[in-house]
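Then we have chain A:
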Amino acid sequence: MATAPGSGGRGKLCVPRRRDGRALDKATVAVYQYSMLLHVNPASGVPTYLQIETQVKHYIAAGALVPGDALPSVRKLAADLRISTNTVARAYQNLERDGVLRTVQGGRTYVAENPGSFLKSERVRRLRPYARQIAVEGTQLRLEPREIMELVQQELDALEGVDERSGDLERETR
Partner candidate 1 sequence: MNDLAIWSEKLVKIYPGVRAVDGLSLNVPRGVAYGFLGRNGAGKTSTIRILLGLARPTEGRATVLGFSVGRDQVAILERTAFVSESKTLYGDLTPRELVRFTRGFYPNWSDQAVTKYSRLFEIPMDRPFSKLSQGNRTKVYLLLALSQGADLLVLDEPGMGLDPVVVDEFLRVLVEDVIGDGRTVFISSHQLADVEQIADWVGLIDQGKLLLEARLDDIKSQFRWVTVAGNALPPTKSPEVLLVAREGDFCKYLVKKDAEAFAAELSRQGATVAEVSPLGLREIFLALVRKEEACTSGNVGGVPAPISSAL
Partner candidate 2 sequence: MYFWKCWRCTRTHFIGSLIALPALCVLFTSIFVRFGDPDAMRKAASPSVIRAWSATTEIILGGWASFFTLMWGLILGASSLGEEFKERTADFLLVRPRHRRYWVWTGWSVGVSELTVMVFLAVGATFGTLLYLTGHVQSWWPLAMTLPLAVGGAVAYGLTYFTTLVVRSGRQGLSYGVGILFINILLPPATSYYWNVNFPSVLGFMMATCKGATSASEAFPAGSLVLWTAIALAFPFAAQLLLERAEA
């Protein structure tokens, strides 16, 4: 099993081998993995670019994507997902603006070294709209503040679980 780029060999899926039995080069491995990790549902009410952004952030948060990992090119990802390159480009641009991704001169996109390395006040400012949305929705759904907070805590716990699970996955696939 080829080792993946980035540290520690995390977030791995079974990568196909070449017909002649030799291993694929690292760049191809990366592209395979992350193309397969990302998926979209065009029929959902969530805009496609947002789905991609959310997934990338999720995988970074869960440790499946680590700083330095290469993401598939815009054209490749768009072709694999059968969605417009403009959509993928928009997602990548937004993520880059948010400091999550970084594009180098040659055009490849990588996970940024310190995703979200802003001043704390800036980070809080970015999270506030989501917090507001939870507050509004929760109230509208007639949930108690206590219940809303519990829900958030559960989600945070689940994220940590993924981190552990991906470690298990790594051990199994060795």
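As a working rule, a contact is a pair of C-beta atoms (placed from the backbone, for glycine too) under 8 Å apart; a residue touches a chain by one contact, two chains touch by 3 or more; residues count from 1.
Behind the choice of candidates: all candidates are chains of the complex that A comes from, given by their letters.
What you are looking at is a predicted structure, and each value in this text was computed from that prediction instead of being measured.
Candidate 1 is the one that touches chain A in this complex, out of the options 1 or 2.
The part of chain A that touches candidate 1 in the complex is made up of residues 42-50, 74-75, 78-80, 82-87, 90, 133, 136, 140.
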